[in-house]
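Complex shown without one protein chain; remaining protein chains in place.
Entry: chain A
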Amino acid sequence: MTDISSSVSSGIAGAPRAYRDIGIKRRYAAERRFRIYGISAILIGLFFLFTLLWTVFSNGYTAFVQTTITLPIEFSEQTIDPDAERTTDPSVLLSANYPVLVRNAMIKILNIDPANRALVKRATDMISPSARIQLRDVVMADPSVIGKTVNVALLAEANVDSANKGQVDLTVDEARRKINNQQLTWMDQLRESGVMTKEFNSGLFTSGASSRPEASGVGVAALGSLYMMLIVVVLSLPIGVAASIYLEEFAPKNRFTDLIEVNINNLAAVPSIVFGLLGLAIFINFAGMPRSAALVGGLVLTLMTLPTIIIATRAALKAVPPSIRAAALGLGASKMQTIFHHVLPLAAPGILTGTIIGVAQALGETAPLILIGMVAFVVDYPGSPMEPSTALPVQIYMWANEAERAFVERTSGAIIILLAFLIVMNLGAILLRRRFERRW
């Protein structure tokens, strides 16, 4: 007490105040440093986010355009059906020598000497080998084209495609390039005459797996993913909502419900690959379901999504104020009526948001699908969830393992498509939350 009064009086007397050195400068410097650590941590996170997205987009946006070469193909009867037996035996059309048609068209358009085999081979190498199937499909669809000359837009070979998009380093020595100078001159020639054009790559969205990058697409994989997502929604939404209603509204507090609770929280954090092992052992090995089928994938993803949906639904149910329940019960509704007629509709936006987020997670899941054999080379659209199919992320995984450079572009393109789906779903969830969220 006396100390304080004496110091106050000495202050008044005008003597210099004796500040205790509490290191304020040092402490403020520490404060600034601490703040900078925080800012830089956030910046590091954002930097990696943008690098990642940049990598994907800069590699992938070119996948949406595809170089096509439109050639006047002469469907000569001599090559396709020399013995004129297509009316009696349509299978000749299946096995006809279509590459010759392409070769002849290239010889004509580039004015090459047909006898110069090396040159002819270089020219035909510029067209994707998938042209064979393309021409076959044209003829099969309409056999009357035989004998006529029709303009057909053929896919350019992957290296020509890359060169046309300016992705080939032309300073590299010709021998080490996948595309030589002769072909480059031809490309200029074709480009000037309007034969070679860049078109929107619809094949990326419709095609299936192919060993040729230019002919491969994600259409088949996307259908497999769609089947699985339908199964996930149809199964996990009702089961998840039912389970959460029981746990949140009815379950007595005992060891059994505690066990379920711990279980669900744990299942939400179990590595996804473990679910793949479960699917392999139970659904395929024990129950004898077909391998690689979207049905099994859907079931595995359902089990994975359930905890997410249950946790979200329980939070949504919890957020409905007790006054609603009390009012309904007071008017004579049974507990079941209260929940199904009043609580559940009010919780619906939260439940739907949780479901969308859960399904979006399931859409990006790869590891469990690999284990149940969905890493398959699937060329045709699966007709039902029981048929072998693959999924969008698994297709990305398979392409990522391919050595060819053009597949990097395809992979990034597929990732862009996958991310677009995820963004749409998450935006939907956010909008739903904004639109219907109620604060009580």
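Of note:
To be clear about the criterion, a contact is a pair of C-beta atoms (placed from the backbone, for glycine too) under 8 Å apart; a residue touches a chain by one contact, two chains touch by 3 or more; residues count from 1.
Note that contacts and distances are computed from a predicted model.
Remark: of the listed names "Phosphate transport system permease protein", "Heme exporter protein C", "Fe-S oxidoreductase" or "Metalloprotease TldD", the one matching the undisplayed chain in UniProt is "Phosphate transport system permease protein". Across A:L101, A:A221, A:L278 or A:A293, the residue that sits in touch with the chain not pictured is A:L278.
Only one residue from A:M196, A:L303, A:V378 or A:A406 touches the chain missing from this view: A:L303. Summary of contacts with the chain left out: across A:Q183, A:T353, A:T366 or A:T390, the touching residue is A:T366. Interface residues of chain A with the unshown chain, by the touch rule above, are 27-28, 30-31, 33-35, 37-42, 44-46, 48-49, 51-52, 55-56, 59, 238-240, 242-247, 250-251, 259-260, 262-267, 269-275, 277-278, 280-282, 285-286, 303, 306-307, 310, 334-336, 360-361, 363-367, 370-371, 375, 393, 396-397, 400-401, 408, 411-412, 415, 418-419, 422, 426.
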